[in-house]
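Structure first, then comments.
Excluded from the complex is one protein chain; the other protein chains are retained at their positions.
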Amino acid sequence: MTATAALAPSIARRPRVVRPLDIAAVAFLALLLVAIAIPGALSPYDPLAAAPGQTLQSPSLTHPFGTDYLGRDLFSRVMHGTSRTLLASAIAVAIGLGVGTLLGLVAAYFGRGVDAVISRIVDVLLSIPGLLLSMMIVVALGFGSINAAIAVGIASVATFARLMRSEVLRVKALTFVESSRHLGVRAGRLLFHHVLPNSWGPVLSMTTLQFGSSILAIAALSFLGYGAPPPQPEWGMLVSEGREYLASSPWLTLLPGLVIILTVLSVSRLSKLITAARTGARS
Amino acid sequence: MTPLAFIKRIGQSLLVVALTYVFVYAVLFLLPGDPIESRINNPQNPIPEDQAEAILNYYRLDRPPLEQFWTSVTRILQGDLGYSLTNGRRVSDLMAQGIGETVTLAALALVFAIVFALLVALVGVFAPWTPVRNVVSTLPTLAHATPGFLIALILLQVFAYQLGWFSSIRDEGFKSLLLPAITLGIGGSAAIAQVLIQSLTRAANEPFVTVLRASGTTPSAIVGRHVLLNGSIPAVTLLGLTIGELLAGSVIAETIFSRTGLGFLTEQSVRSQDGPVVLAVVMFVSIVFTSVNLITDLIYPLIDPRLGSGRRRRSLVTAGASS
Partner (left out) sequence: MTLTIEAPVHAPSTTALEIRELRVSYRPVHHPVEVVHGVTLSVSRGRTLALVGQSGSGKSTIALAAAGLLPKRGAITGGSIALASRDVTTFTDRDWRPLRGSELGFVPQDPLSSLDPLQTIGSRLGAELKRHGVPRRERTARAIELLTRVGIVDAAHKLRLRPHELSGGQLQRVLIAIAISGSPQLLIADEPTSALDVTVQRTILDLLGELQDELGLAVLLITHDLALARERADDIAVLHEGVVVDHGPAERVVSHPEDDYTRELFANAPALSPDRYAHLLRRVDPSHDAAIEVSGLVKTFAGSPRPAVDAVDLRVARGSIHALVGESGSGKSTIARVVAGLEPFDGGIVSVAGRDLPRHPAPANRHARRLQMVYQNPLSALDPRFTVRQLLEEPIALSTDLSAADRAARATAALDHVALPQKVLGSRPHDLSGGQRQRVAIARALALSPEVLVLDEPTSALDVTVQTQIVDLLMELRDRDGLSYLFISHDLSLVRQIAEEVTVLEHGRLVEHAPTAELFANPRDEYTRRLIDAIPKAP
């Protein structure tokens, strides 16, 4: 162990310095939560109220995001779309996490035949790229926010299953699990006290990352028109609506798009914070 | 890899393809709500009456589901992919029409993805100036957080509308492929870049680099030959995934850039719930993905010598041995 390596534990134990970007990310997400809880708080306009005299206005003090082709205030539409998009993403992640981790755990715990069967199921799901898989499911279930959420959720089951399985297998093979088993600790206790507590960490990090991916997937589906039908606002759909006016009024596409980017970036930063807190504290 | 393991691995891929077909078929055709009949009999459907009749007969909707499934399997093995429910044309014709376009797009996009990823990773890890490295290292995260459709629209806005370098309407041959390929390339490069950044950093810290320095090897040779080659190997595993994502991404890219390949076909058929076409496209992508994965799995041991045959390990850990 070199001298630097000897220093490593004391560094790892030091809590991660909270940088301005971390604060910005958390603040942005908090803002979005407010938008979900009380959409009207930040946007006084009715997102569905058309105002024929005020179409396609560029961003101003009265309309921070401008207005769209029907005169509706874009900022309000984005804020009201927040809950739809984020809740759909949350449902998708919940499905993926719930079903996926269970499958992965069962596969790793029972091994052999069960593992082979579940692994093939996971292979099947993985062989179809996320977007196509969710589009396929939407064909079967029909359009709409909830269906899109289910579709994206099913598409993410495989990712969680594979991660959970590999983590459980990895931890199961670690020496301390063998040591406890050798002392006579029962299988059930081994699983719940040794294996799971040491494997859920990466799964938690993955959950936040998948939340970001789900937001993108839901946005893609609603961009293509498979989400909630208009006039209900959804982020992806807002970008799509602005597409025809791209040359003349680019803010209609770019601003909702920017909100999507910032949300996903904030979620990803949050994920890094969680990982750092988890590994830092453990050292 | 032993011959037996080789065959087992191929068998596994074939099994996955077969199971995928069962899965996709089940999702599209076995869920309640008869998709075929309702689509054909939809009054807005442009298919002429007698042709609609022929298609309905073709799909044998009166037979039990299992028999329908089996019929579809036997038909596929003979190259018969069925008929579109929206315009009555043979699915195989529709596919053949779009495949060349999309495959070319995906191939070009793959090249862009690899080039972007390499540039970002090399600069992000080895640039001598820390601020440059820090900024460039965040690019993959940014690219990942930006939805593909937004990248496409931004490129369209800047290069077609503002700068006028590309036409958004006319098909200018190869030139028209560039914007969609770059769009997909940016999206596809994110994951590769992230993996490369990690693996290049790891390779740069391996003991053999210290020994190369001790020999007087120039930094450019160390990075350009030794670190780059060793550090790129893990990225090979991403090939299948990337190709799959690029093919899927063509749905959005072709829609936005008005191209008429498989992606466009997929988008249309999902919108009109045209089961047979969706089935064919999904299976196509799935087979490509599985095949690429199979090939990379089989040749990976040949590339990475450490995974090769019979490693003898001297696994001694002795006291204070590494100070």
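For reference, chains read A and B in written order, and residue numbers begin at 1 within each chain.
In this section, contacts are C-beta pairs under 8 Å (C-beta built on N, C-alpha and C of every residue); 3 or more make two chains touch, one makes a residue touch a chain.
As the structure is a computational prediction, the values presented were derived from the model and not from experiment.
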In the whole complex, of B:S13, B:N230, B:S250 or B:T266, the residue touching the missing chain would be B:N230
Contact with the hidden chain, among A:A94, A:V185, A:L204 or A:L273, goes to A:V185
Under the stated touch rule, tell me which residues of subunit A contact the chain that is not displayed. 1-4, 6-9, 11, 14, 174-187, 194, 197-198, 282-283
In the whole complex, what residues of subunit B lie against the chain that is missing from view? 206-208, 210-219, 226, 229-230, 304-306, 308, 311-323
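The rule we apply is simple: only the chains that are shown with their structure count from here on.
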Length of the line joining the C-alpha centres of subunit A and subunit B, rounded to whole Å: 21
Which of the residues in subunit A come into contact with subunit B in the complex? 1-3, 5, 120-121, 123-124, 127-133, 135-141, 212, 216, 219-220, 223-226, 236, 239-240, 243, 246-247, 250, 253-254, 257, 260-261, 264-265, 268
Which of the residues in subunit B come into contact with subunit A in the complex? 12, 15-17, 19-20, 23-24, 27-28, 31, 35, 141-142, 144-150, 153-154, 156-157, 161, 244-245, 247-249, 251-252, 255-256, 266-267, 270-271, 273, 275, 278, 281-282, 285-286, 289-290, 320, 322-323
